[in-house]
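With one protein chain removed, the remaining protein chains of the complex are shown where they sit.
To keep things simple, chains are lettered A and B as they appear, and every chain counts its residues starting from 1.
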Amino acid sequence: MNMTKRKTFGITLYILFLLVPIYWLVNMSFKTNEEILGSLSLWPSNFTFDNYMVIFTDSTWYSGYINSIIYVSMNVVITLLVALPAAYAFSRYRFVGDKHLFFWLLTNRMAPPAVFLLPFFQLYSSVGLFDTHIAVALAHCLFNVPLAVWILEGFMSGVPREIDETAYIDGYSFPRFFGRIFLPMIRSGIGVTAFFAFMFSWVELLLARTLTSVEAKPIAAIMTRTVGATGVDWGVLAAAGVLTILPGLLVIWFVRNHVAKGFALGRV
Amino acid sequence: MAEIHLKSLAHSYSAKPTGPEDYAIREMDHVWHQGGAYALLGPSGCGKSTLLNIISGLLAPSEGEVLFDNVRVNELSPKDRNIAQVFQFPVIYDSMTVFDNLAFPLRNAKVPEPKVRAKVNEVAEILELHPVLHNKAKNLTADEKQKVSMGRGLVRDDVSAILFDEPLTVIDPHLKWKLRRKLKQIHEQFNITMVYVTHDQLEASTFADKIAVMYGGQIVQFGTPRELFESPNHTFVGFFIGSPGMNLMEVSRCEGGVTFDGYKVALSDELNEHLALIPSDNLKIGIRPEFVHIWDGPTDDAFEARVKHTEDLGTYKIVTFELGGQTLKARMDEDREVPNGRAYVSFPQQWLKLYVDEFLVEEQAR
Partner (left out) sequence: MIIKTENNKAWWLVLPVFLLVAFSAVIPLMTVVNYSVQDIFDQNNAYFVGVEWYREVLRDPRLHDSLLRQFIYSFSVLAIEIPLGIGVALMMPTQGRMGSLCLILLAIPLLIPWNVVGTIWQIFGRADIGLFGWALNAMGIDYNYASNTADAWATVLLMDVWHWTSLVALLCYSGLRAIPEAFYQAAEIDRASKWAVFRYIQLPRLKSVLVIGILLRFMDSFMIYTEPFVLTGGGPGNSTTFLSQTLTKMAIGQFDLGPAAAFSLIYFLIVLLVSWLFFTTITYMDKAK
């Protein structure tokens, strides 16, 4: 039993290490700037929602959240739409160049986003997509689509081929089979893929910032404007940071039962 | 070397068991003698794996004691019990070679290397693992892997019993009998107590001298294969042992015997006397298909039954027939003609068993 106690102690310590910096951010978001800069306190002495009110009442602030959510959702939808048929092809068929194609897709996951900064800017400007949500969504597909194909292929390979054949013998057409039988069977795979697509699109800033200026500017980029002539508005910065953590928490709560399984396939 | 005694043992997975249905193992007393080859036979979910894990120490029983040579071992962990266990799916350390796998338990016990080598070679010889001794264990076939699992138990001098948990599940049918023979041979050579868990009566009866049949968390009968066949002392044993299982009919009392669907079956005087003393109305009679007698024509004590169908199994035939609302089976030699449409059957009294509340009513005379 001593072993179990040591383990509990260790994991508690690690989780504290993860949570204390976040706690500090949350703590700060409920303080006034005077208190933040005045003295160090573990709990806000003048508990205030003012910092949050600044964000919720100013459209340039909250539109940042809306923009982020729009392009992240677009990205998740596009990623799933294109990756599902492709993953099916990779898991079921051999075709000319399949291995090369798969490898080439994966190399895109290894491309440093910084490399693509300038060409992306020029490309999307020249086709008139600069500062649109779709531009960011498409750019994020660069690393999300290869990942999605990889994860989904793993899940699909776990479904026996006999299922497909039985369905065709029973007279199902391909689209009906795919939608009615196959997709429900890999539900958790789709959940896990959507989770990772969401995650990587939500946390990315470099490309999102470069491809937008006003209309589609993500919240993460708007946060930099708390640095003003009078110094940093720490309270609002902290509140904005806390608000960016919430969507992630929500998503992880929904997929909590599937994530372990997704990782288990070793496909992430 | 050890005698394993399970003393008023019971186990429940729930912390506060409220009734018998909460128990995976119901209270039992049982002794496995030193050097015996035993089988623990039962359908899946009857508690046989639980019982095995209690003996090996992977599981602590919630009630009662486990005694090895009259010493209580409840508190001892598996490694202090001198027991080896072979699991349903072969457990091998796949990053090691076969040799290192076999040497693993010895090296863990800090046995000097020359002795490790001698012992491993000896065991590999017996198990015919020599040709693959220096291969990686990962690439072995399923039966070789299972032999390696067994070998890890055999290399240890101090092992007093080996427990097998359905070890042949993943083995190809044509290799099963070979491995079973190997087990028999090892048993004779090493004089180790072996307990073999299985749900296959053929495996149990070819391996074991004595079989414990488990049902609903209890050992319902412990005996030689022959005893289990001839006088099953629980309806479950009758039904589970034998192929096909015992014919069982629900009956009620009547003058001089029992009756079902208007058919009267006479019982011996002794059984009748017994029956008069028993209040319960849960009565069954059972007879093995092998002992059902089929006559060529009507006789005094034969019932007229309707033949439903016949299965020809080569050396014998199984006849299924209907008697009242009951469907019964009988076994016939292959050279006998199966009666068409109707048959005349009788139940010889000496093979007719009476069950009250599912348990056999014993007759002293026989």
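Here, a residue touches a chain if its C-beta (ideal position, glycine included) is under 8 Å from a C-beta of that chain, and two chains touch if they have at least 3 such contacts.
If you're wondering where the values come from, they're calculated on a predicted model, not measured in any experiment.
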Neighbouring shown chains of the undisplayed chain, as defined at the top: A, B
Options B:Phe68, B:Phe104, B:Phe260 or B:Tyr355, residue touching the unrepresented chain: B:Phe104
Contact partner of the left-out chain, one of A:Ile36, A:Ile55, A:Ile186 or A:Ala216: A:Ile36
Residues belonging to chain A that touch the chain removed from view: 3, 7-8, 10-11, 14-15, 17-22, 24-25, 28, 36-37, 40, 42, 78, 81-83, 85-86, 88-96, 98, 101, 105, 107-120, 122-123, 138-139, 141-142, 145-146, 149, 157, 160-161, 199, 202-206, 219-220, 223-224, 234, 237-238, 241, 244-245, 247-249, 251-253, 256-257, 259-264, 266-268
Contact footprint on chain B, counting only the chain that is left out: 53, 56, 58, 77-79, 83-85, 87-89, 91, 93-96, 104-105, 108-109, 136, 149, 152-153
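Everything below uses one rule, namely that only the chains that are shown with their structure count from here on.
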Chain centre separation (chain A, chain B; CA means) in Å: 56
